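Of the protein chains in this complex, one is absent; all others appear in place.
Moving on, here comes subunit A:
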Amino acid sequence: MLVTIKNLQVYYGRQLALEIDRPLEINKGERIGIIGSNGAGKSTFVKTMLGLTSYKGRIQTELKPEQMAAHLQFNDYVSTMSVRHVLETLLDTSISKNSRLQELITYFEFEECLKKHYKSLSGGQKQRLTIIMVMMQDAPLTFYDEVTSGLDFETRQRLMERLLKWYEGKSNTLCIVSHYYEELELLANKLLILDQGKVIDYGEKETLFRKYCGNSIITLDAGEEHGRLTEPYRKLEAPSHLIALACRGKTEEEDIAKLLIRNNVNFKRSSSDIEIMSINAKKAYYQERGNGGVDHD
């Protein structure tokens, strides 16, 4: 066990920003995706783990704060400093003498950026700089808080591919905060779903999907006709522009697919849709507590 969190409460003034009431365990080598809308407590979770916020409760770990690495939402450095000096100073090493650092610089195609001042870097280059430094720390527990936010689609894809490839087969535990579900589908094997500072659920990605969605789901565009057509099937909570149908087994999935094909309706099939799963997890959580209202777009 790398970290165990028990009865954790984080307050900002009088407002409860994060509450973890059931024990939450993080094990070595796990890739945990942390999801939730704005104000859900995702960044508070990261900061609390790093010892940067006050909290009540217990975080049991043998790791010291300096054994954790973090790419926070905001990662600024001295704007007038050359990137080479930022890298060499913060990592306390010399690029020319550190083959691992050279490897990372090459891996992220960052050679040209070394001569530039930090202020001259683009958004994607700034993200890559911090990622290189965080990876160089090779910490047992590493946090990536919205590592791709603000980047265009192509840069985001490239960055994610590289991150994924770099950590392939490595034993570092990663906690990845992201608004992009497709990134978490690629990177995470466990999910921590937060909403309004509460833990909605925490567990293996596949287990959570089966718990809230069934074996698989079929999604199609929302509309009166599509609604009528799919009326006999169990509908899941979904964004307002979609209809999500839960498939309990292969036969039901094939029935729905045949029906939609026959009626020339476009659809998507998934057995790992994190967005639909998290929406339904939230719905179940609030229904259990007598509050059925779930907001989603």
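By definition in this document, a residue touches a chain if its C-beta (ideal position, glycine included) is under 8 Å from a C-beta of that chain, and two chains touch if they have at least 3 such contacts; residues count from 1.
Here, contacts and distances are computed from a predicted model.
Think of the chain that is not pictured: of "YciI family protein", "Peptide deformylase", "16S rRNA (cytosine(967)-C(5))-methyltransferase" or "ABC-2 type transport system permease protein", UniProt labels it "ABC-2 type transport system permease protein". Of the listed residues A:62, A:92, A:112 or A:224, the one in contact with the hidden chain in the full complex is A:92. The chain omitted from view is touched by exactly one of A:1, A:78, A:164 or A:261, namely A:78. By the touch rule set out above, subunit A reaches the unshown chain at residues 50-56, 66-67, 69-70, 72, 74-82, 85, 88-92, 133, 137-139.
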